[in-house]
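Below: the structure, in structure tokens.
Shown here: the complex without one of its protein chains, the others still in place.
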Amino acid sequence: MEATGFDAWVLTLAVFLPLVGALIMMVVPKAYELEVKLIGLGSSLAALAVGIYILFQFDYGSSSELQFVVDKGWIDIINSRYIIGLDGLSLPLLLLSLLVVPLCLVYSWNHVPSPGNPKAFFILLLILSTGMNGSFISQDMILFFVFFEIVLLPMYFLIGVWGGEERRYASLKFFLYTLFGSALMIISFLALFFLSKDAAGNPLQTFDMRLLTDAAGSGIVKTTQVWIFAGLFIGFGIKVPMFPFHTWLPDAHTQAPTVGSVILAAVLLKLGTYGFIRIAIPFLPEAAVAWAPWIGLLAVIGIIYGALGCLAQKDMKRLIAFSSVAHMGFVMLGIATLTDFGLNAAVFGMVAHGLITGMLFFVAGSIKERYHTLEISRLGGLLKSVPRMGWILGFATMASLGLPGLAGFWGEFPAILSAYNPGAGLSEELFRTYMVIAAIGTVLAAGYLLWLYQRTAFGEPTEEFADHAIPDVSRNEWIAWVPFLIGIVLFGVWPNLIFNLTDGVVSSITANVEAVVAGR
Amino acid sequence: MWMLENAFLIPLIPALSFAVILFFGKRVIGSGRVHLIGITAVSLIWVLSLVAAFQWTQRVEHPSSDAIAQISVDDHGDDHGDDHGDDHGDDHGDDHGDDHGDDHGDDHGDDHGDDHGKAAMHSESGHGGGHGSALISPVVTSYSKWWSNGGVDFAIGTHVDGLTVLLLVVVASISLLVHIYSTEYVKGDRRYVHYYAFLSLFTAAMLFFVMAQNIVQLIVGWELVGVCSFGLIGHWWEEKPNTDAALKAFLTNRVGDIGLLVGMIVLWGTFGTFSIDAINTAISASPGTQHFALLVAACCLMAAVASKSGQFPLHTWLPDAMAGPTPVSALIHAATMVVAGVYMIARLYPVFYDGFSIGTSSINLMAFIGGFTALMGAGLAFAQWDIKKVLAYSTVSQLGYMVMALGVGAWTAAIFHLFTHAFFKACLFLGAGSVSHAAHHTFDMRKMGGLKKFMPHTYWTFVIATLALSGIFPFAGFWSKDEILLGAKVGQQSGYPLMLIFGCAVAFMTAAYMTRVVWYTFHGEYRGHGHPHESPKVMTVPLWILAGMALVGGAFNLPGPVLKPFGLEGLAHRVQTYAEPSVYLSGLGLSHPDPSLSMALIGLGLALSGIIVTYLYFWRNMGPKGLTERNKYAKAGYTFLENKYYLDYLYNDIIVASIKKPIANSANWFNQNVLDKAVNTAGESARDSGRWIYKWIDQGAIDGSVNAAARGADTSGEGLRTIQSGKVQNYGQLLFGAAAVLAIVFVIVI
Partner (left out) sequence: MLLNQFLILGAVLFCIGVYGVLARKNAVMVLMSIELMLNAVNINMVVFGVQHEVVSGQVFALFIIAVAAAEVGVGLAIVLLLYRNQTSIDVEDFDLMKG
């Protein structure tokens, strides 16, 4: 059912308000720096306010239904429509995305990295925001694809202009890698468009995700499904990033400016996993079952491999980037089980990883700003020289290694748990093996994170910095970080906040998968 | 029974205290006064724990209708449903209804009428045969569905029974004493606030763990105490050895946590519930039906126990953990946290009992690990010069004892030993702290000696606790150790001879190494520098309280025959009566051995001989002095012990170092040189082919043709512009010429 009145506009507002802000900023001369920044912050806050309105208006009783739906003509010639809507799966991710951007703006208020130019920097962040928000609410594949691609460009410039030493290499790698995935993805989208049939056997010829979810790949022979899934798999898998496709991530993270890393970790990576849950699995359930063991395998390889990669890193930011590979491995393991339990865990893991790793990147960025280095061997004694930041780093570290009571645990533990009983007739032995391997991954996670903490925070400051007076957490940093810290604790203590939302959606997805598998 | 049903308040209070100390400690309250918050909170929970314990005893003595297993069935749903939401009430009603009603109702229904209220008879009739006492069901008050996921509900709540209240009392008491003791011991510390904050957090986490309603809560509490332990071991994080020890503790525990996670998941997968009550009930209702799954679960959980409770082969972190402040060692690494593993076995005893076939075997993994750890720890204690490390290995050894006791089926003995050990070991640690406080913060026994005359209070409390640990009549340790040895001898269906031998050897060794500690620390000449002094009252009073418990703690589970002459048989086996979850264990057919005078005498004799031999060796200077210098085998053995069986080398230098360096580096190398290389090669070859295409196709062919077109236009323009002479007649010529040509063409074509 379509929304009416103001409700029909809220999602559009949430998506495009930042873009409007960006457009206004473009016409304001650069000399009015404060005004430009205020407009940027204002528009992102306005979008967040809309998000909070959505939070209150959302009908939690039917979180599995799409709400605030708008369905208008867009590109009629290819039968693509402007369909947006929000359900329990999109809501947490949309809010995460809405929340992260203003915080990033606040964080970089007076600290736009070299070469400066806050106007351009803010504009890019706002465009990025539009792309991310739009991806999470699109219910039309072409619309989704457009938003998905919009995200690339600002990120490319953020890394390429404001990045570190090797920014050009990193930004190009990021851009080309993801674009490569997108190309395969769009081919799969087109294949879905042309091959999907409705229950009566008539070609659907639609990009409407709702219809494709209902069709669930009917009319497409299994071999073809597997190939289409392969395209989606690579497209989304690169974004996640899954094990063999992850190499762009450490470079992008290491080179990106702080807020770029934060957004990359907090939101961009989730586009991939979101795509799996929203598109790949419901559209092609049979292929999903065929692929699941391999996804699971790559996921657990990612867990162990990412952890080992972390242990070898000498740069703090690169280490955190590798830890993303490991953590997203848990998310993918949850997805691979094809159980509602596992998918829930995956969504929770996505939000938790967004908050925790985002927090870690914030701290890393602030350390870099103060020490001008992230080389672990040159750091040390953070607890002594910047005690509050040291504590926050310790907190984020503990959350990241999956301490119960903080958000990270409820992403990891249920993911491991779900592998005990995989759904849709998947091999129990195989997934139980994955379960044990993933559990071993938690040890390694504790290992690299605590080792990092020991080397950076414990002990005395290195001689190099012993005499420097290093400022502790600043006001802007507090404003930007506190919501993250609260979120980590809140979701850790009360995980139902997210599980409650996502449960309905993923249950219907897995029920579909089970039904399709049972029916054929 | 209010306290039992609202037991969730107990962990909540220290949790609040933690938050208050952490957020307001420095600014509002003042660094020097934060201990007041902590002590107030812990005193409060101490009182509440005692109330809970009292109410539990009342519940056992006078079981109301809902306390007895089969009747409680119906009441649970109603009682708690009103207060705390329907979902849980229903769950419980169902669980109980199915399990208790069917199984226990038949077996034990008749017992009830007779036994109930005649406490005096229990001890007698309980021996050798099943259970005499009523099957008191625990108070499980799940007050909320914590979260649900995919149709699986996760509850949060409390599980209160005798075992829980026993641990509550132990944790609260020791925590209170340690809080008080610490006000002096860590006075003026640079992180006084953090210290008290973490103590509060630890207390909260431990209490949360102890009264977990389900296995997920167990995991949560388990990890939280681990992180507190990490924080407190690394309290002085400026020095690298401390942080190394903290990391080692945390990581070793994480290794065990693999087992914990997997084991708990297997339990969940097998029984489809997280509730401890439901799992235990299900197993005791039909023992043996899920043997394989339980074996897997028990083996996995055993790994967790090994890490948390310092069992072989994951015990190596515990001695290193002594890097933390001494009161912390007393609280966390002796009395409470390290017994979490033992507690978990006791809590989920049906799992282990069935999984390891404790009832029918005469040796099993748990008993062997426990016994071996006890022996190994005792051996290592001889070769240490650091007084805290001796005590740490002693803790390892005693924990091994408890695990062994559980492994041979002596549930009550293990828990009783846990109870007594908590007090006398805390006393020993705090005594060691007092000594170090006096003797310039050293723990090296070679720099002590002769302290007896300087610090009499510390000396006497230490000696009392030593005697208790050694198992000398009538101190607390004697009673509990005796029960363990007896349990090993009798076993269940068959005895555990190997465990008995281990146990006896350990009894002897324990007495001997503790005597060595007393000699080196308090007797002889003072070998340190400065003037040692007795610690202030705030430290000695807790010592005396603990020493008092070490003296009389055994009274809580005295065997019947001892009390018979006094006519107090009704007070026999209180721990067994109150703490043992007979409602679960009865279905397993667990039996209790009859008290045996001979066994008690053997145990006592071994302990005494240990003391006497050491006494002769040190005080009377008898025995083979300098054996380790003369005899190469003895020397090799000593070196072997001194190096802790080289396990640390295995873990640190081989396993961890290989993961840290070669394996991680090779993974990184693989990443950089294979995966990334592949990507880069793809990129480079794409770039090269792009260059080729650019050069030959784009620039050569496509652009060439475009350029050629332009060049053609240029030259033809050059040619044509000469025609444009500006002379009208030239134009006319062309015009007419062209017209003529066209006319001709026109004519020809038409």
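Labels for the chains are A and B, by order of writing; each one numbers its residues from 1.
Basically, a contact is a pair of C-beta atoms (placed from the backbone, for glycine too) under 8 Å apart; a residue touches a chain by one contact, two chains touch by 3 or more.
Please read all numbers here as calculations on a predicted model, not as lab measurements.
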{"item": "Chains on display which the left-out chain touches in the complete complex", "value": "B"}
{"item": "Selected from B:40, B:286 or B:725 as touching the chain missing from the view", "value": "B:725"}
{"item": "Missing-chain contacts mapped onto chain B", "value": "721, 724-729, 731-733, 736"}
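Heads up, the rule we're going with is that only the chains that are shown with their structure count from here on.
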{"item": "Where chain A and chain B are represented by their mean Cα positions, the distance between them in whole Å", "value": "34"}
{"item": "Residues of chain A defined as touching chain B within the complex", "value": "173, 176-177, 244, 246-248, 305, 308-313, 339-345, 381, 383-384, 398, 403-405, 409-410, 413-414, 416-418, 420-421, 435-436, 439-440, 442-444, 446-447, 450-451, 454, 457-460, 494-496, 499-500, 503, 506-507, 510"}
{"item": "In the complex, chain B residues that touch chain A", "value": "145-152, 216, 219-220, 223-224, 227, 230, 234, 237-240, 243-244, 247, 250-251, 254-255, 257-258, 261-262, 265-266, 268-269, 656, 659-660, 663-665, 667-668, 671, 675-676, 679, 683"}
